[in-house]
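Below is one structure, written out as structure tokens, with a few remarks after it.
Every protein chain except one is present and positioned as in the full complex.
Letters A, B and C mark the chains as written, and numbering starts fresh at 1 in each.
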Amino acid sequence: MRLIIPLAITFTAGMIMILNFFVPHQPFRFLGENLQEWYLIVASGAIFLGAMNLMHVHFRKIKLKLKNWKYSPVTIIGFLVMLVLGLIYGVTEGRPFNYLFMNMVAPMGATMFSLLAFFVASAAFRAFRASNWRATLLLTSAFLVMLGQVPIGAMIWDKIPLIKVWLMSIPNTAGQRAVMIGAAMGVVSTSLRMIFGVERSWLGGTD
Amino acid sequence: MNWEILGIWLGALVTLCLYSFLYRDNPFYKFAEHLFVGMSAGYWVIYQIENVLIPNWWQSMVPSEGGFNWIWIIPGIFVLFMLARMVPKIAGLSRLSLGMIIGSGAGLNMVSFFQTNAMAQVKGTIFSVASGSVWSIFSSLVLVVGVVSGLIYFFFSKAHTGVVGKAANVGITILMVAFGASFGYTIMARLSLLIGRCQFMLEDWLPTIPRLLGIGG
Amino acid sequence: MADIIEKLGKLDRRIIFVLIALAVIIPISFDLILPNPVGAEPSRDLYDYVDALPEGSNVLVSFDYDPSTMPELQPMAEALVLHLFMKNVNIVGMALWPQGASLGQDAMSSMADSLGKAQYEDWCNLGYKTGGQIMIVRLGSSISAVFPTDMDNVPWSEIPMLRNITALESFSLIISLSAGDPGIIAWVMMAGDRFGVPIGCGCTAVSAPTLYTYLQTNQMVGMLGGLKGAADYETLVGIKGGQAVRGMAPQSVAHLVIILFIIIGNVAYFSQRKKGGAR
Partner (left out) sequence: MKSLSAYAIFLLLFTAGAALADNADPPESVVTEAAEELHVLRAVDIEASDTPEDAGGSVSLTWGMETVGTLPDSLGIMRSDPSGGEELIATLPVNIVMYNDQSADNGTEYSYWIVSYLGGTVEACSDRAAAVSSAQWIYKGRIGMMIILFLMSAIIFYYIESGKKGKELYIREIAGLEAVDDAVGRATEMGKAVLYIPGIADMDDIQTIASIVILGRVARKTAEYGASLLVPTSRSVVMSVSQEVVKEGYIQAGRPDGFNKENIQYLTDDQFGYAAGVDGIMVREKPAAIFLLGTFYAESLILAETGRSVGAIQIAGTAMPSQIPFFVAACDYTLIGEELFAASAYLSREPKLLGSLKGQDAAKLFFIILIVVGVIAATVGDYWSPLKSVAEFLRKLVTVN
């Protein structure tokens, strides 16, 4: 019983979604459209669980004086400041919530994102070494494409940009397609296992 | 108090703190990281309330033109089931909500992945290879052979020996060339992100220093 | 010597970080401009195609982007419009994205002012219309039915340059400056495949890898990919110190630094292997 009701809900929801794709007739259309909204709502309502967990973890850290507990108040204060300002002033432009978002949260996101520029460099330096046949291929094609991207490539040999275009449009397309078609098979199989309850370990049931 | 300059300074300080991570973990990074996690978590709570819970749920259930749509009580109940996790005695109820989310997700993903990843890609691969110059015939062949042998590489129930093994080897070769090309092409796009941050620091923030010190007006 | 090379192979990644940072900061601070030779690339293909258009032909430019992708696509729009005007080609602008219409207006009117081109005689902007693919199919039978007026509600009949334009087939080329969906794929599938109008494309660097397939099948005559594509076009048209060419300098220098490091890494790796070192 503990498993049957959740599994029945999973099955029903999954089948509604699949039928909604093929059948425009009622009631599938109504159910399908509503279900898409509903699960968004449930997933976003769950954010309170996450928020509670975050607070719990950091208050516990402070209480037990765990490693780096001195930084936990920073998280707690940051969280509460945003929450309270958002609730009091709303999210419109020019209000404190939006001000803090634009001047602190957004720049921090952009900065973390820009770390990628450094990390692609160090990853390329370390990984692109001709240590075996496959690594050599990876290295060569990356190197040719990189050269094709900058003026110096065409200066070395005027065919390099052409090679770049060929690599991008033929092997790159072929590789991406193979990955995508293969992944789709995996998705179909995984979805079927979930919808029909073949795989139920996520519910805490082995069989 | 000049709010604009204060904003630039706040942005610049957290930027520098986060960049310090490139050297090593340090108190400045720890501070900025904890601040970032806390502030963004707070931001997302407000975001979900303002952009999903109020418009998609509350306003559908209690429309501004009056009335009450009973059917929207259902997602509300599922949200409550989800939050029941906080009370150990009834935590099991959350499985009902999880079942709904996982079921919908699995069903939706199954058809959409099959449509865009399988059907559309197969369609793109069915074409005549015998057109154009020798070079373009060769290219078309590489494309078709690449897709087919790439798929053979993913075979799980056949040992990679004999013909299957050879085909799978061709497949992984094409995949490696593809990954290399894709990596090489993306480096440039990634660099432009850093350029954006550097421009902020050099062109927005740096000029405020002399202004604050009262030099150069 | 071999010792130094070996040490270089195990270089602390923080040294790479410092060099990357310098490679970006120095060109920005000194406003460096690097030469940008353009080889046989999709951007040259597009340039050549536009360059070969006869004087007085009509080109449709669709501005399918918004301010978030302006850094990459606006320089393309400006260079393309300038080139078309220099060739005395008539430009009809439109947009599949709501904010694209005014961005296109900016590009066309600023270039028209500098070259003395007149609105409604040499160029016009039909504005934005919803519908993506379906709308493009309708343009294939009649454009005036979809756009009875231009962006500023001037009726079709009062715009002289539109007299000899009826459907998509009236255009010698359609160029979509595309940041996503709806965009270039809709144009290729509907205007290109269905009505046989040549299609050109400008797109962001992130979406370029997937669009290369359309070049391979000749469904597009050429493509400008990301900032590099924009810089190529500026160079080909002959714009000195354009926005995109300037932006390319830090990218190119940092790119070179990375290429250099890959070479160093491999030299070190091989010299170590020759010595029979472990690993």
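Following the convention adopted for this analysis, contacts are C-beta pairs under 8 Å (C-beta built on N, C-alpha and C of every residue); 3 or more make two chains touch, one makes a residue touch a chain.
Only a predicted model underlies this, so the values are computations on that prediction, with no experimental measurement involved.
Considering the complete complex, the chain that is not shown touches A, B, C. Although one chain is not drawn, the whole complex shows that of A:7, A:100 or A:115 it is A:115 that touches it. Contact with the chain not shown here comes from a single listed residue; of A:9, A:83, A:100 or A:180, that residue is A:180.
Checked against the full complex, the one of B:29, B:58 or B:205 touching the unshown chain is B:29.
For the chain left out of this panel, the touching residue among A:4, A:57, A:87 or A:155 is A:57. Interface with the hidden chain, as seen from chain B, comprises residues 18, 21, 24-25, 29-30, 32-34, 36-41, 43-44, 47-48, 82, 85, 94-95, 98, 101-102, 104-106, 108-111, 113-115, 118-120, 122-123, 125-131, 144, 147-148, 151-152, 154-160, 175-176, 179-180, 182-183, 186. Residue-level contact of chain C with the missing chain is found at 13, 131, 138, 142, 144-149, 153, 155-157.
Chain A residues in contact with the hidden partner, per the touch definition given at the top, are 21-26, 29-30, 39, 43, 46-51, 53-54, 57, 60, 67-68, 105, 108-109, 112-113, 115-116, 119-120, 122-124, 126-128, 138, 175-176, 179-183, 185-194, 196, 198-199, 201-204, 206.
The rule is short, and it goes like this: only the chains that are shown with their structure count from here on.
Taken chain by chain, the contacts link every pair, so each chain touches all the others. When the interfaces A-C and B-C are ranked by how many C-beta pairs touch across them, A-C comes first. Chain nearest the geometric middle of the protein is B, using mean C-alpha positions. Each chain's centre was taken as the mean of its CA atoms, and the one lying most distant from chain A is C. One inter-chain figure worth recording: chain A and chain B are separated by 4 Å, centre to centre, where each centre is the mean of the chain's CA atoms. Between the Cα centres of chain B and chain C there is a gap of 25 Å. Chain C has residues 17, 20-21, 24, 208-209, 213, 216, 228, 251, 254-255, 258 in contact with two or more other chains.
Among the residues of chain A, those touching two or more other chains are numbered 117-118, 120, 124, 139, 143, 146, 149, 168-170, 172-173, 176. Residues 14, 17, 20-21, 24-25, 28-29, 71, 205-206, 208-209, 213, 216-217, 226-228, 247, 250-251, 254-255, 258 of chain C are the ones touching chain B in the complex. Looking at the complex, you find that chain A touches chain C at residues 117-118, 120-122, 124-126, 128-131, 139, 143, 146-155, 158-162, 164-165, 168-170, 172-173, 176. Those residues of chain B lying in contact with chain C across their complex are 22-23, 124, 127, 139, 143, 181-182, 185-189, 191-192, 194-195, 198-199, 202.
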